[in-house]
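Note that this complex is displayed minus one protein chain, with the remaining chains in position.
And then chain A:
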């Protein structure tokens, strides 16, 4: 998993409430046996003019030239609600999104983000709106910096905003460890347990 320490980038405001995972990646866009190849389908219902088509909707934020290369999303409350599909996070990640700043997140989605190297930043709605206004002046110049180690977001005017994140999630993201990585840190304990289990219940290890 990609580490998240300090990231500076273009932030795109998508200030809607309850952006659900069906909107992030419609099911018809999950066509491959893979976590990859999903970025084309990201926000397909909003991003393209017709179902299944690829003609960009001119005014959708990620299609606007001033937001080219956006790597941070600014959004409204309850971002990522709905279906648990991890494809939503895989699509965002492949598109290049590294962080999402919103007042709150769908619980499963938030966990999926943390397991896939995307930082969910929780800030008050007024603060998110203020950052969006600053960004809109000149998105390519007015970039946002997020420092996970110090749990701070630096807005384009240089103001610092502190955010909270669970200790284990912070560790996972800072060190680029997914849950598998974290568990592999306990390999010694696993191996020790395994030896004990093998001695007591050898038939479980017959094959």
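To be clear about the criterion, contacts are C-beta pairs under 8 Å (C-beta built on N, C-alpha and C of every residue); 3 or more make two chains touch, one makes a residue touch a chain; residues count from 1.
One rule holds for everything that comes next: contacts and distances are computed from a predicted model.
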| item | value |
| --- | --- |
| Chain excluded from display, named as in UniProt, from "Molybdopterin synthase catalytic subunit", "Acyl-CoA dehydrogenase family protein", "Carbohydrate ABC transporter permease" or "3-isopropylmalate dehydratase" | "3-isopropylmalate dehydratase" |
| Listed residues A:3, A:16 or A:31, member touching the removed chain | A:31 |
| In chain A, positions touching the absent partner | 31-35, 84, 86, 112, 115, 168, 179-180, 183-184, 186-187, 189-190, 193-194, 197, 201-204, 206-207 |
